[in-house]
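Here the complex is missing a single protein chain, while all its other protein chains stay put.
Read from first to last, the chains carry the letters A and B; within each, the first residue is number 1.
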Amino acid sequence: MMRRQSLFLASLLSPVTIYLGIFFIGPLAIIAVFSLLEPGLYGGVVWNFYHWNYGRMFGWADGVIEYYEPIYLKILWRSMMMAMFTVIACLIFVYPVTFWVSHLSQKRQMFFMFLITLPFFTSLIVRLYAWLMILKPSGIINDALLWIGIIDQPLDMIFTRFAVVLGMVYVMIPFMFLPVYASVERLDRSLIEASSDLGARGWQTFLKVILPQTLPGIAGGSVIVFIPSVGNFVIPDVLGGAKGLMIGNLVEQQFLDARNWPFGAALSMVIMTVVLTVMLIYALKIMRAGQNVGAS
Amino acid sequence: MWGPPDMKRFLKPGWLLLTFYSLIFFSFIYLPLAVIIIYSFNSNPMDMTSWQSFTLDWYRGLFGLAEVGPSLGTSAIYVESTDQLLKALRNSLIVATTTTIISTTIGTATAIAMTRFRFRLRNAYQGLMMMPMMMPDIVLGIGLLIFFVTLGFKLSLLTIIIGHCTFLSSYVFIVVQARMAALDPALEEASADLGANEWVTFKKVLMPQLMPGIVGGAMLAFIISMDDLVITYFIAGTDSTTLPMFIFSMLRRGVKPEINAIATLIILASLIIAVIGLYLRTRQVE
Partner (left out) sequence: MQPILEIRDAVRVFKTPEGGAVRALDGVNLDVDANEFVTLLGPSGCGKTTLLRAIAGFEDLDDGQVRVDGADLRRVPAFRRPVNTVFQSYALFSHMSVARNVAYALEVAGVGKDERTRRAGELLELVGLEGMETRKPSQLSGGQKQRVALARALISQPKILLLDEPLSALDRQLRQQMQVELKNLQDEVGVSFVFVTHDQEEALTMSDRIVVMCDGRIEQTGTPREIYRKPKSRFVANFIGETNMIKVTFDGKGTATSVEGIILKVSEAAPAGRATAVLRPSDLTLSDSKNAPAHAILGKVRQEIYLGAELHYLIEADAGGEYWRVTAKDEGVGFHTGQSVALSYDPDVIHLIEGDA
């Protein structure tokens, strides 16, 4: 009987093992390898160990073939900041709405959840294109502001970092909404009532009772929003122009324009490191929180 | 769960404000979609954001029904050719369909294994299944590109399909695993108890019970595959442009009015799929 079971298990697991082993682990490993190879003169690689790809970014260079260029670190930093802004803006926009939705009737909750997730199912590129239409000098925002008379010249909104963050916020909203909503919906009402009964003001109740209880949802949502934001290249490409360049755009350039694959691979390794670090911190926090729950 | 009356007591002065804000929030979410749909009927060929008059010409143009062009002004650049658009759509459908079948099979098998068996590497597999979803698209995209080129694969629809399956298997896995975890393990035991071997139990009990999850996972995989741009962008060959890539390249070369019509059709198609999905889900709940 045990033998039968093992065979069944093996046959269920072999597709994923083979598939991800080759087509997921393989590509990740090859990025790591490529990031340490010498770029060829006309694209391609020379199979020599070559650490200057990282030197170019982080400050060691021979000054002959490769130069230290601080711009890469600057753009990396900028990308992380923009991703942070996206997280914070998403949270601020979404947080009050999750409360509102959680107090509607069951049917309406379902309906608004549907409304939140629906845009996720419509084409990303179409939604970005829409923002292009809205933000451009003759778009509806400028038209409206001109008409009201707040401004007398169209604002330059398109092709700025603001546009990129706005686009990322728009795209990431469902990913922040769902985890935060899940924790808001589970809030223990009796604690809130107890807090107000004990004379706590609204904001005290919020800071001491509501916020700590929804923190897991906020943390989860933040991680899910941060990770795809930091390495994004489509949104800055469509809405950011030259001013809104992010680290993802650099990678793309190395592959499609500069044809310096090893350097592009090194840049990707950096993105991957940032992402893995964030996930690791999150996982450790979760584990610690779990232990605390277990201990109490 | 708290009922509305309690909440109104708790936030009474702010409740109206909160409602007002929330409704604005939801309009913000749908504003961009509405803008595109409205502009797609605007006849102004020079600046599609200033309203001229109602027209269906952009739609007719897409289907090759109207000779748009000179009649609407010479400076407008039109869809290169309806053929290219249709080819991109066809490519997308081929990729999405194949991907859905493969990733649904892999994801479902893995979900069954992970829920029904306790084995030593279980945690490792759980982590492995989460990784492709958390990996930034661009990293996976260039990784696959280097991988295919180094191993001498020709970039084509096949490489796109392979690439999509690496991360979509994980999406299907998550959805099916959730359904699987909600199933009563006694169902399979009952089937075995009544004389069905593993295969018959799988066919007659497990599969029908898992179907809502499998269908849900498959629809998700299909939609994401249809929409994927980043990974496709790196591993598509010259001949294998997909629909999102087609629109992306149009955007990069300057915006043309036909995009509005294409975008509106895409929005409509995804709305229909999403509504069908929701309908199926509510039906399966009862």
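By definition in this document, a contact is a pair of C-beta atoms (placed from the backbone, for glycine too) under 8 Å apart; a residue touches a chain by one contact, two chains touch by 3 or more.
Bear in mind that the values here come from a model prediction, so they are computed numbers and not experimental data.
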From the list B:M133, B:I174 or B:A196, which touches the chain that is not on show?
-> B:A196
Selected from B:T97, B:S156 or B:Q209 as touching the chain missing from the view = B:Q209
Which residues does chain B use to touch the chain missing from this display?
-> 184, 186-187, 189-197, 200-201, 204-205, 208-209, 286
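Rule of thumb we're sticking to: only the chains that are shown with their structure count from here on.
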Using CA atom averages as chain centres, what separation in Å is found between chain A and chain B?
-> 18
Per the touch rule, the chain A residues reaching chain B in their complex are 4-5, 8-9, 11-13, 15-16, 19-20, 23-24, 26-28, 30-31, 34, 93-94, 96-97, 99-105, 112, 114-119, 121-127, 129-134, 136, 138-140, 143, 170, 173, 185, 187, 189, 192-193, 196, 202, 227-228, 230-234, 237-238, 248, 251-252, 255, 261, 264-265, 268, 271-272, 275, 279
Using the touch rule from the top, collect the residues of chain B that touch chain A in their complex.
-> 1-4, 6-8, 10-11, 18-19, 21-22, 25-26, 29-33, 35-36, 39, 47-50, 105-107, 109-110, 112-113, 117, 119, 125, 128-129, 131-132, 134-140, 142-147, 150, 162-163, 165-166, 169, 198, 223, 226-227, 229-230, 234, 243-244, 247-248, 251-252, 255, 259, 263, 266-267, 270-271, 273-274, 278
